[in-house]
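Only one protein chain is missing; all other protein chains are in place.
Labels run A and B following the written order; every chain starts at residue 1.
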Amino acid sequence: MPPVITLTTDFGEQDVYVASVKGVILTINPDAVLIDICHTVEPQHIAQAAFIIGEAYRHFPVDTVHIVIVDPGVGSRRRSLAVKTASHFFIAPDNGVLSYIIDEVYPYSPAQPVPELAYSLEKRKIDNSIQAAIISNPDYWKHPVSSTFHGRDIFAPVAAHLSLGVPLTNFGKLTSSIHTFNLPKPCLDSEGKLIGCIIHVDHFGNLISNITYKDLKSNKVRITIGNETITGLSQFYAECQGLAAIIGSSGYLEVSLEDGSAASYLGVIKGDKVVVEGVKVR
Amino acid sequence: MPPVITLTTDFGEQDVYVASVKGVILTINPDAVLIDICHTVEPQHIAQAAFIIGEAYRHFPVDTVHIVIVDPGVGSRRRSLAVKTASHFFIAPDNGVLSYIIDEVYPYSPAQPVPELAYSLEKRKIDNSIQAAIISNPDYWKHPVSSTFHGRDIFAPVAAHLSLGVPLTNFGKLTSSIHTFNLPKPCLDSEGKLIGCIIHVDHFGNLISNITYKDLKSNKVRITIGNETITGLSQFYAECQGLAAIIGSSGYLEVSLEDGSAASYLGVIKGDKVVVEGVKVR
Partner (left out) sequence: MPPVITLTTDFGEQDVYVASVKGVILTINPDAVLIDICHTVEPQHIAQAAFIIGEAYRHFPVDTVHIVIVDPGVGSRRRSLAVKTASHFFIAPDNGVLSYIIDEVYPYSPAQPVPELAYSLEKRKIDNSIQAAIISNPDYWKHPVSSTFHGRDIFAPVAAHLSLGVPLTNFGKLTSSIHTFNLPKPCLDSEGKLIGCIIHVDHFGNLISNITYKDLKSNKVRITIGNETITGLSQFYAECQGLAAIIGSSGYLEVSLEDGSAASYLGVIKGDKVVVEGVKVR
């Protein structure tokens, strides 16, 4: 089975950065299958990259190697990690970009008050459900190593060697902690309303919240966002008339507009509040 | 020969949608070669996607599987199809997105009055030149199936299984009809002028019409578009001075501007009229 390596970066599509990473990988492992997840993460937007890789990875084959390069601290003393979960590998700076991956194994508790999006990093303990090596062995790097492009000179060759079967511990010592930020999670206010926030605005202008279908007691909900209120959930887009709420393909509550962009229509952006009434307590 | 699977969508390039589709395919068929045709179809613009796949598919190897996901009706009762032509496979909603493919085998007659672009869907009979199965067998789907993302949960796995050699009829019963819209085709007006329209504006601002080289009697034509008139055809772009008409790489008459965008210069958009004098009757 040819090994799959995915790429999630903030490199955009006008420069040689993405291609350079791919060239380095193919030089080491010519059989690697390279898949772009996203290169349009906003420059240095760690939380956005974290959400994207957190959604995308699960659809890939077991043992896929996922490289995440949103790395404002490149060249500084920030750590880089090679991480192995039950089913996937990740190569990334230790800057919170794997927060959703780690949270899936070690959920935060209690939920983060929302909509304050405090992306402050915390060291989180990991046990043997996740292995994380601190990348430090230059034998697997491309030399000379640029101080501004570890994606090309460290992450790419490490990912390529990992895809060839090199054990994680060859890249450096295991660590028992990873830096993550507290994910924005919905919580109940004093009146029993569920308060969430928008965590992603997609290409269609759909507003994706951090509230999941598990947070909702029934379809009998009233959703307030921007200056509008939506009653009930729709089952699919074509059913929507005007503004509608729907459980999207990743299980999150999202707000859509028939034949248009809900984001533009409502003037709502990432981080804005969503309020749901008629919810079950978890 | 490794199987090729292409993707044409309106997903844009900022979300996880394209990558999710690819991950699902590679999980089922790790040897699939995945090629992006276009992900920047305007949201829900079925006619644009139809034109793009209608142009692109012919350059791919025999037996390529082409997935088209421009699917405003996802989750509703609209049908999804797995289609086999003489040389290629297509997986798409039955919403007109395969109109150019079907029209190549069963040309419409008479030509559609132009430039009224009436993209109303009609049921068209197909015979055994084309096989079309209504996708209905959940054994080949990814579960649970999201009501908003059949591209990932139905089209992707069906395409992957098709590329592994699963027979078309395993996915569902054959149908004898496909929904298509009447393609905008050039027609003669009462004065003998050929009236066509712009069906695509490319990245360079070239205006691509629905008039083909077969519609033209000779190079001795006068072309009227916007407020301008062009006399004669050029052979290649470098020969053009100012505004020029040329037979483009797909055989369509197109209008170009030397060192610039004809679309911006003329203020012409998709659907606008092109008039050609001095033409042969088909």
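Some notes on this structure:
Just so we're on the same page, a contact is a pair of C-beta atoms (placed from the backbone, for glycine too) under 8 Å apart; a residue touches a chain by one contact, two chains touch by 3 or more.
Treat the numbers as computed from the prediction; the structure is a model and nothing was measured.
When the whole complex is considered, the residue among A:Gln14, A:Ser190, A:Asn227 or A:Gln241 that touches the unshown chain is A:Gln14. Contact with the undisplayed chain is limited, among B:Asp127, B:Glu191 or B:Asp259, to B:Asp259. The missing chain lies against chain A, touching residues 11-17, 19-20, 22-24, 26-27, 30-31, 34, 43-44, 72-76, 78, 146-149, 152-153. Residues touching the missing chain, restricted to chain B, are 1-2, 4, 6, 13, 33, 35-40, 52, 55-56, 58-61, 64, 200, 202-204, 235-239, 246-249, 259 (touch as defined at the top).
One rule holds for everything that comes next: only the chains that are shown with their structure count from here on.
One inter-chain figure worth recording: chain A and chain B are separated by 33 Å, centre to centre, where each centre is the mean of the chain's CA atoms.
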